[in-house]
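Notes follow the structure.
A single protein chain has been omitted from the complex, and every remaining protein chain is retained in its original position.
Up next is chain A:
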Amino acid sequence: MDGANDSAVKGSCQCGGGCASAGNGKFLNETPMLDQLESGPWPSFVSGFKELAERTKKPMLRGVLDQLEYSYQTKMGYWKGGLVTVDGYGAGIITRYSMIKDKYPEAAEFHTMRIQPAPGLHYNTAMLRELCDTWEKYGSGIITLHGQTGDIMLQGIEQDKVQECFDELNQNGWDLGGAGAGMRTGVSCIGQGRCENACYDNLKLHLDALKHFSPQVHRPEWNYKLKFKFSGCPNDCTNAIMRSDLAVIGTWRDAIDIDHDEVKAWIAERGVDALVNNVINHCPTKAIMLKDGDIDISTRDCVRCMHCINAMSKALSPGKERGIALLMGGKNTLKVGVNMGSLIVPFMKMESDEDREAFLELIEEIIDWWDDAGLDHERIGETIERVGLKQFLDGVGIEYDINQISRPRDNPYFKAKY
């Protein structure tokens, strides 16, 4: 507890010597700024933390609340990284040491375990309760559901408890997620579990793909991180196009399935104005015509954007010939500016084990190419931008497809083989 009584900021610790308790009969020290986040209608994480701390009397929770209060007062963060892992793994534990442990020794260590949830973030209460029990036994009891990586974040554990905690979780079917320059934890939408628009079994592909790349999740060895996200349809509820290097988005090749009786029922309920204003006018390629009080969709003009299907869920459905499109290279601004994924594979069937194996073989090829062509700390989209789409397609052996571009080139500077 040395140094804990050196409270430079008013209110952060008023115990007057040693932070063991607030001296007012309460377990927690005063946190006046954090307390202001307890009012208002939205559920408060501060209240949650305080209730947990008061019940479990875990000193780490008191220390973390004290340090967080100090951050709110000084407007700076006080965690630094490190290298905590479990046996045989090189990733998955996000190490956090306090930079001000002299001030708040109870929060000296506050490591996070990234745990891969089931695809689609589905749980039964038995597995979730079991997870909570293990976590309360070894860690702080704080859980983020879920991190932006797609992981369950078990936040707040000391290094000497990490292995034991992991072993118990691992025996119950849980494994660590990714971190660093390797394959990262995947993300899926609810998929065929509930959504009528899911064009492939994204939960199955997610599970197969992440199992396949487990060694690279646990032992990062690439230029930089590589993320999968699996969206069942072009509504892209996982935000795959912008938030993943490998965006696997469900789509279909044939015509939109129309139930004409339901179209008529829709119009009878909402009127022709609604049909024109809210459905037909929003079609990006003007593929829908109003014809004799019914709709007529020109499949050759349709780009499978999903709008009309979203607007008329009962009447319209994706076609029968379903599969995936693969878009690659999505990432946020650092360092080249925002990159949306670009279309690499316009369509692949994704129904059988063989389809999934063929997909994973393709991803292996792509990673091999990136291993050779990429630079340190370069995401695959940045590599493709640097060397060129053509060079990438040739390097991996993917066929050219006119869907890969939005239009042909607008300059004449090339050497053709003639």
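Everything below uses one rule, namely that a residue touches a chain if its C-beta (ideal position, glycine included) is under 8 Å from a C-beta of that chain, and two chains touch if they have at least 3 such contacts; residues count from 1.
As a convention for this text, contacts and distances are computed from a predicted model.
Undergrad: Quick one: the chain not pictured, UniProt calls it what, "ABC-type polar amino acid transport system, ATPase", "Succinate dehydrogenase", "ATP-binding cassette domain-containing protein" or "Sulfite reductase, dissimilatory-type beta subunit"?
TA: According to UniProt, the chain not displayed is called "Sulfite reductase, dissimilatory-type beta subunit".
Undergrad: Looking at the full complex, which residue from A:258, A:290 or A:305 touches the chain that isn't shown here?
TA: For the chain that is not drawn, the touching residue is A:305.
Undergrad: Which candidate, A:120, A:182, A:220 or A:323, sits in contact with the chain we can't see?
TA: Of these options, the touching residue for the absent chain is A:120.
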